[in-house]
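Take this structure, written in structure tokens, and hold onto it; I'll ask about it next.
For this view, one protein chain was removed and the others were kept in their places.
Chain lettering (A, B and C) follows the sequence in which the chains are written, and residue indices restart at 1 in each chain.
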Amino acid sequence: MRFATLAFLFDEAYKNIKRNGLMSIAAITTVTITMAILGGVDYSLYRVYQVASTLPSKFEIQVFLKTNATRKQTLALQNTIQGMPGVKTVSLFTKEAAWAEMQQEDKERRTFLTADVPGNPLPDRLDIKMKRPQDIHPMCLTLRNSARFPWIDTVKEDNETLNRMMATTRLIANLGIVIGLFLLVASAFVIQNTIRLTVYARRREIRIMQLVGATSRFIRFPLILEGFFYGCLGSLLASGIVLFAAEQFSNYVRAFQTPISEQLPQEINPFVFVLGMMVVGMLIGSFGVFLSIRRFLKRV
Amino acid sequence: MRFATLAFLFDEAYKNIKRNGLMSIAAITTVTITMAILGGVDYSLYRVYQVASTLPSKFEIQVFLKTNATRKQTLALQNTIQGMPGVKTVSLFTKEAAWAEMQQEDKERRTFLTADVPGNPLPDRLDIKMKRPQDIHPMCLTLRNSARFPWIDTVKEDNETLNRMMATTRLIANLGIVIGLFLLVASAFVIQNTIRLTVYARRREIRIMQLVGATSRFIRFPLILEGFFYGCLGSLLASGIVLFAAEQFSNYVRAFQTPISEQLPQEINPFVFVLGMMVVGMLIGSFGVFLSIRRFLKRV
Amino acid sequence: MIEPHWIRIFRIVKQLADRRLLNLRMIDLKDLSVVYSENRSALSHVTLHVEKGEFVFLVGPTGAGKSTMLKVLYREECDIQGMVKVMGFDIPSMHPRDVPKLRRSMGVVFQDFGLLPNKTVFENVAFALRVIGAGRREIRSKTPEALDMVGMTHRCDAFPNQLSWGEQQRVAIARALVNRPSLFIADEPTGNLDPDTSMGIASILEDINSTGTTVIVATHDKHIVDALRKRVVAFNHGCIVRDDPNGRYDIEEKPQVS
Partner (left out) sequence: MIEPHWIRIFRIVKQLADRRLLNLRMIDLKDLSVVYSENRSALSHVTLHVEKGEFVFLVGPTGAGKSTMLKVLYREECDIQGMVKVMGFDIPSMHPRDVPKLRRSMGVVFQDFGLLPNKTVFENVAFALRVIGAGRREIRSKTPEALDMVGMTHRCDAFPNQLSWGEQQRVAIARALVNRPSLFIADEPTGNLDPDTSMGIASILEDINSTGTTVIVATHDKHIVDALRKRVVAFNHGCIVRDDPNGRYDIEEKPQVS
């Protein structure tokens, strides 16, 4: 295509947008709202997923040492475990701390059990966290090897918390994908419908252009540019809305001081988010025009 | 209006829908999708709210009796409390059960505390649930009146669970309302945009009718009927989609066997849901036409 | 809608009185100007009176302002200066609610026909009756009658885009005639018809004029103007340049080109 023609087609798209005020506004607001819903829901789902996968448990494996293990042996064991592959943290819960906690609990519960007990009968305890949930079980098996770890009495796996967490994150992840995809398709459909109506309103013009000898490409190009522009601008506005709402939401949740509020870890990179939204919007917009216009171009 | 005219206007709306195939389909699918998203999100939010507000805690107030209270006195107290206003359930956790539980726990924790204790030092306990969360605190104050309840030793309020629950449900409820309203407005906007485009595509026809002497009412009525129909049919389809998805979702969650899955209590009455959706859809549809058409009728 | 019933009745009675009893002119224009932009005016200072029952041809070169003139009469063009009274309605100060009433008592053939594309020929013609609230029986008897007058009965189930240009024009004429208006306005009603059909339409117009209907026709059709010898008002550049009670299309008798 010659440069003059190309310049003309761009100019054409620009004039179309300007001279069809009502339609342009309708298309842009529809794209904005739809993309805001799509982006908002996907953003939230991803956030919830992020939070859910970092939520679990103060411990994952509890290692009770023998009561006669010395502090030195305990510390040596802690070091050994810390050095093992896949381990995130190993924290020591000393028998003294355990005893103090129990006495406190006892007092609160008014059971007065500890009063009659001479000395401290409790063992030291090591709380282990692993890097990946699936490593927890193998780790336990290793630790239960009493030949290798003679001072270990019992190894307790936090099965319940673990399962719950794994199930929940799996659930959220799966649902998120289903809902996200559904919303994507739904948005594409709604935007496509709107664009189809704007093309429909111009069917006579398209027909005239054909009769004057314009090729399909010549007619299509400015309209696709237009759809591209709608998608672009709409997504940009939508990203703004979503990021603003997310900010407000974070503040709101933080103000609540619920356990969730302490756990809002990583942020989604806003740049990546805006970019993603724009790409999706532009694709839906321009492809929407492409699909809509076909039926009108078919009749040459 | 005469009956013949009214019949004509209905016929008119019917023919419009039939003869503008593409526009009708576009309008109906947009309404369907938008209402499905609106309905789906609102439905889910309401479900989560329902679940969240029934989730909390096995107990809300724990009443520890004096260790020397007899079982008869305990039962009498239970009866008295059960009869007090605002109380939902009062369950007795006997000292025997408590002792057995403690021994079991002890064995599991390998602390061997209970072994040295002669007899059962624990008191009976009453677990009280209130009908409304806000009654919990006053109830505790009442029970702490030792003149009225001499056999009560301590009254413990489950503050943490309670606060957490109240905060979470409040959060969900507030967010739900904000999101629900936002989506309602957004859907109304998107549907209104689509309808505006279908009206826009017929602006010439509207103009011709005006020039032939049709009153605004005469022009508006079939178009509003059309919008009403789009809203109606779209919402109906959307309700179907949402109810079907909800069913699938419940099954899916149940299959996961997570703690949530045991707690899917009340259902939303599908009839009420469909009705609500239809009313909203019809209002948006017909009102959307009303607003869209104004600008075209303004120029007489 | 919110005004009391009796005020409405009073207003209608007054209008009837204005129109019938005082025997007002059908059309009364004084110093009418239509200005589109500073340097473009479609009509300037036009004064014209048309009595009831007259038959008037508006002629003039293209762009002279004939269509604008007619648009003022049915109040499509309402951004005007000057006095305009049509059937007793005061066009510039008219309440929008009364506009349909004005238009229902006239029949208009638009230059672009203005047929509803989604309605069949029958429905298009019937629409003019629907609008005045006619009953089913009335529609069933009057619509075929009007279609028959212009010779379009055989195509009554066709949609406008399935008709030839001249056929559409005839349907538009049928629609304008069907509710027996007291004022008939036609913009170029024979522009796309062959001479024979044109003469047929001209004689229909003469017929309805003879039953008392006022007829105003803007036209370029020399033949029918010269054949009917009615009042001719010639426009040029938005001004009336000639008003001849038994006129021809041209002033001087040019020799026929043949």
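As a working rule, contacts are C-beta pairs under 8 Å (C-beta built on N, C-alpha and C of every residue); 3 or more make two chains touch, one makes a residue touch a chain.
Everything quoted here is computed from the prediction, not taken from an experiment.
Here the chain not displayed is in touch, across the complete complex, with A, C. Screening C:63, C:135 or C:245 against the full complex identifies C:63 as the residue touching the chain left out. Within the set C:44, C:118 or C:192, the residue that contacts the chain not displayed is C:192. Contacts to the hidden chain, counted on chain C, fall at residues 36, 59-63, 67, 111-112, 162-167, 169-170, 188, 191-197, 220, 222-223, 226-227, 248-249, 256-258. Residues of chain A in touch with the missing chain: 2, 4-5, 8, 15-16, 19-20, 205, 208-215, 218, 300.
As a convention for this text, only the chains that are shown with their structure count from here on.
Arrangement of the chains shown, judged by which pairs touch: a linear chain-to-chain path with two open ends.
Among the other chains, C has the CA centre that is most remote from the centre of chain A.
The centroid of the Cα atoms in chain A and the matching centroid in chain B are 24 Å apart.
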